[in-house]
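The complex appears here minus one protein chain, its other protein chains still in place.
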Amino acid sequence: MKTTLSSKARRNFLVGISQTSALAVTGGLLWSFIIKREARAMPFALRPPGALAEADFSALCIKCGQCVLDCPYDTLYLANSADSIPIGTPYFIPREIPCYMCDDIPCMNACPTGALSPTLEKIEDARMGLAVIDIENCLSWQGLRCEICHRECPLKDKAISVEHHQRKLSKHAMFVPLVHSEACTGCGICEKACPTDEAAIKVVQADLVQGAIGQHYRLGWKQEGQISQEFKTVPIPEQPVEATGLDYLNEGDL
Amino acid sequence: MEITRRTLLKASVAASAAATVGIPISEVAAKTVDEAEKDWLWDKSVCRFCGTGCGIMVATQDGRIVATKGDPDAPVNRGLNCIKGYFNGKIQYGKDRLTKPLLRMTDGKFDKQGKFQAVSWDRAMDEMEKQFKQVYKEQGPHGVAIFGSGQYTIPEGYAAAKLMKAGFRSNNIDPNARHCMASAVVAFIQSFGIDEPSGNYDDIEYTDTVVTWGANMAECHPILWARVSDRKLGDVDNVKLINLTTCSNQTSDIADSEIIFKPGTDLAIWNYIAREIVKRDAVDHDFVNKHCVFATGPYDIGYGMRPTSKYAFEAEKDIQAKELEVVLDADEAIAQRRRAGERVKQKNTKAPVKHWQISFDEFKRGVEPYTLDFVARLSKGDPDESLASHRQKLQALADAYIDDQRKVVSFWTMGMNQHYRGSWVNEQAYMVHLLLGKQAKPGDGAFSLTGQPSACGTAREVGTFAHRLPADMVVANPKHRARSEKLWKLPPKTLNPKVGAHIMNILRGLEDGKIKFAWVQVNNPFQASANANHWIKAARKMDNFIVCSDPYPTVSAKVADLILPTAMIFEKWGLYGNAERRTQGWRQQVNAPGEARTDVWQALEFSKRFKLKEVWGKQKIPGLKSKGFTDGELPDVLQQAKAMGYSPEDSLYDVLFATAQNRKVAWPDEAVAKGHACNTAEWLGEGWFPEKALFNEYREFGLGHEHDLADFDTYMSDDNRGLKWPVVDGKETEWRFNEKYDPYVTKGAGFEFYGKALKATPVGDLDGVTDKKKKPLPGRAKIFFRPYAAPPEQPDNNYDLWFSTGRVIEHWHTGTMTRRVPELHRAVPTAQLFMHPYDAKQRGLKRNDVVVVESRRGVFKALLETQGRNRPAKGYTFAPFFDESVFVNKVCLDVTCPMSKETDFKKAAVKVYKA
Partner (left out) sequence: MPATEQRLGPNGKPVRSLELAPGLWPWLVNYRHLLLRRCSQLGVLLLFFGSAHWSWALLEQPLLSGNLSSSSILGLIPLADPFAVLQIFVTQHVLEQEVVLGAALVLTFYWIVGGRAWCSWVCPVNLVEDLASNLRNRLKINNAFHLPRQTKFIVLIVALLLSALTGVAAFEWISPIGVMHREILFGIGLGWLSIIGIFVFDLLVLRHGWCGRLCPLGAFYSLVGKYSLLKMHFDGPTCTHCGDCIKVCPEPQVLNLNQATTIGYIKSGDCTHCGRCISVCPEDTLAFNWRSLNKQSQQINHPLDDNYRRKSS
């Protein structure tokens, strides 16, 4: 009796364990699927100044909204479940209200977790995104005298400069705005100010648009210190192993 | 053929490929565009904004403006626009567009303290007539006034001026162009005897040196600056651009040299250049001997303020006192060859324009004190710049002017015009160009740019000033009056010889109760005039009646008693004249909304309410003193009028506007209109075409008098993109006073400054007249010596910063139109105070702080900007005036150039602190 009882109990126990585990695993998989979609799928959100890289940011952000509340310009939103932005995280839409780049960075200072990293000392060093010009629809690139983005840029001449080009169609020079990633904070004041129906200058996350020159090459006319790209250690080419090339030399006809 | 998935795919790939390599979109796509735009009607027109005068094309559909584009055929802009021009099509569709006359009322009756209520046009005009007639009876013709405009179309300005001068016999009509161009006008008339520039915009392509003086062309004449920049880029090494300014701005961006000078010291810099020319014997003696004389005038001419402190705020009194007596500072003493600390009574405030011829030697003696050392020390405007660097730049500036291999164009705008010695500094520009013989030649010339679209075409040429008649004639000149009376078919002595009140004096007249009826047309004087607190109070507290014709509820409308809803540019026929003498016309494109009416209709309709016997009888004009007139009055001319066939019962409308000749100008006029409406004609309903009739009537004034214009139909024709007057034998004049181009120059003369005004003066030396007998100077221009004088208000311990106002590219003047374009409002929603970061730090201020700017006259609040488009040197601040919520004119000083009466908006002393 005792053995039957204990085997029954053991059986029940095992069934219970496996049921629980099955529940936990299925639930966990579903759960992690939701998290992946929520937290990882939308890298397009523009974050407040000082935000860490998206993966770290979404881990550290506790979704408390204190940055949102401390922004004096009501720039920041806390993503709700209807937004296509990771839920509960702060973001801004420059065309609605850009970041006005407060010197004292109140949003960052409000952050309790360091998701908005206190290592940001000057707002000019913030990298919320990068302004990109659609030169097909930029009025200045067509020859009109606009350049509002340049004049309104809080880092005028550093983040956005104007180059003067001759215009073939008439004797009027073009005043074309150019964005410089080494200074652009992605505050979005340019996007807000752009007078076209759909802004012809937009702030996006820099890694969506920025390329990188090969690490093995340097631009000959740029002096050291002028290079804006951050080159890390240049990989050293692997040494060839002995007697390479035999496959090609020995196999196949010409 | 059956379309398979595959063919579809292929087609779409091809299409996207085509798009990426820039092949025009397929015909199918082009057809869809055509389909959407097939009902659009494109017609030529002109940009509503600045004096550049860009051509635009306007597309209309179903009575709405649906699109605009830069006119590719317009020689000024070749299809381009600035960002304001881009929004021409939107300015009339602001949500708060006025559509009904509004009268201040209580219980159905007019009440100055009442609230605005909508009334009918009849009710509005009845009240206006009643109030006007009451004031007119009590105060005479100079108790009423019109605030005119450099944004009037030519027919509008002409109708207003004729109604006022010929009908009401009042010279109290003065345009806002007084604030903008008057100094340029005085200098043109005094130097050349005729108004407006000798050159044209093509000078830009011919020259190799462009010097801008107090002109932020990059923002304020954007399309012209694009031409200047193109010239620079086309020949980078050779073409030189030099920007002289008191505040670093966008014009400096492409300039080779930026010279920051202390406000007011441009007077000294010009004299330094003149001294260098003389010293290096770079004078074009041949040119000067043949075509010029030297001249000068009194120095003690005041500052255009009231001669009494009766109306001044307590804090204003120390500045106001300078109107009577000035203590010379050390620099003025050197510049005027006097003693420092000397008290100088301002004896010539009544006749500041008087001048006399002097010898070349006297002229040399005049410029002698303006050595490089003196001027560099005096004029250095940036405390952070070294004296050596500033010196070097001044020297390079003089070199650029003097270099005989260089052609030079000097451009200026408000920095030189809105100046307590604006007329002087304008004359100094001609002084340098004439000395060098670099005037009136392609690529060589001093070129005054205008701020408003028809400051030249209407305000100046039509003569809507208190002292002017059409075609450069003046009311004080009996011959001019006689000629005007003849052309206007008026009895002799109908026209009033006494110069009327200029803008500041109309405002002052409202304040001291001398003027009790004012009509604001096409401008916004209560926001745009300096020392605004006085005038707002005068309008609201004094017993007066102010009418404001405007499409939008502006500051001036807010202080008015009656608001008349008014048609805007594309809702009427019109012509503008730009800064290069180019007259351009457009047809009415759409109807005005609601009950909004054209300014021409308003003037004509109002004129119907006056009979000759009410205005052409004896009229008192206090202070009138003129040969042939009884002191203080205008004679009754009704008898002579009868002899001319008029009845005392005739209305002004019939006598001035709907004349037999004008009624012959028939509406409909399909040959010109080509399907376009003319609301003015239709509302009047009498079968004549007022805009055309009035233009053609006005044109008579200039024909054969160096101001020839083509006729109305020519300007309206589809292929015409404007003509630069004088238009003789259908040909425009590119460069005036130059035999090669100007038919008015006597054959063989080479050059001839044929303007007729002030062409005989007494003779004297630097200190005064020695021979009162007027010596004629036919065909010659005058080279004036004008000394440096210090600004009457300068920063001191209490008000420790310079303050200047001006424009930004995105907004036009007081923002009444551009702030209603949502995109422009979004781009630049508010006026900022620009300040050097160091000054901000000293005051504990940060960027974007709300700050208070306070002067002796008032305060305004603004957001602080320390790193924006304008980069003032330490000690200097700037804020634009477009934003009525940042009311900069409460702070500005109403000092004017005593000669031109143009306000100096550029030099006030303020303090700035955190709000």
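Lettered A and B in written order, each chain numbered from 1.
Keep this in mind: contacts are C-beta pairs under 8 Å (C-beta built on N, C-alpha and C of every residue); 3 or more make two chains touch, one makes a residue touch a chain.
Remember, predicted model here, so these are calculated numbers, not experimental data.
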Contacts of the hidden chain among displayed chains: A
Absent-chain contact - pick from A:Ala9, A:Ile35 or A:Leu169: A:Ile35
Given A:Ser7, A:Thr20 or A:Gln215, the one touching the chain that is not displayed: A:Thr20
Positions on subunit A contacted by the hidden chain, ascending: 20, 23-24, 27-28, 31-32, 34-36, 38-39, 55-56, 58-60, 62-66, 68-70, 77-83, 86-88, 110-114, 118
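One rule holds for everything that comes next: only the chains that are shown with their structure count from here on.
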For subunit A paired with subunit B, centre-to-centre distance based on mean C-alpha positions, whole Å: 50
Parts of subunit A lying in touch with subunit B, wherever the complex brings them together: 100, 102-103, 139, 143-146, 148, 151-152, 154-156, 162, 164-167, 169-175, 192-196
Residues of subunit B touching subunit A in the complex: 70, 77-83, 85-87, 205, 222-223, 225-227, 229-234, 250, 253-254, 808-810, 823-824, 826-828, 846-848, 867-869
